[in-house]
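I'd like to ask some things about the structure below.
One protein chain omitted, others in place.
And then chain A:
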Amino acid sequence: MSELLDILMFLKPWVGGILCVIGALLALIGSIGVLRFPDFFTRLHAASITDTSAVTLSLLGMAILAPNWLVVFKLAAIWLFIFLTSPTGSHALANAAHTAGLQPVLGRDLRRPDNREEEA
């Protein structure tokens, strides 16, 4: 039994560290998507990778690395608040752009809409 505990204690920093690195990589991929996607609405989708999976994996890794349960509770609270607030923020941005009349890029050939009125 104590051997199993030893193995788990040996694995703990590795598992936590690897999860943190995967989360950071996902955040990087989300940022690359934000730069590459053609218009405002599609960029919101790329940012949602960072909001969901990157945050979850990083916080999970940090929780595994955490020294005591209080830190785990705080990380869980951060996770909960991010999951409640980030869709609200994305929706507010998308709704504001739609209400202001920003035309999206649509279709597989990514037709550029006529947005000259806004640019003028």
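Some notes on this structure:
One rule holds in what follows: a contact is a pair of C-beta atoms (placed from the backbone, for glycine too) under 8 Å apart; a residue touches a chain by one contact, two chains touch by 3 or more; residues count from 1.
Rule of thumb we're sticking to: contacts and distances are computed from a predicted model.
Think of the chain that is not pictured: of "Glycine betaine/proline transport system ATP-binding protein", "Glutamyl-tRNA(Gln) amidotransferase subunit A", "Cation:proton antiporter" or "ABC transporter permease", UniProt labels it "Cation:proton antiporter". Taking the complete complex into account, residues 26, 29-30, 32-33, 36-39, 41-42, 44-46, 48-49, 51-53, 56, 70, 73-74, 77, 83-84, 86-88, 90-91, 94-95, 98, 104-108, 110 of chain A touch the chain not shown.
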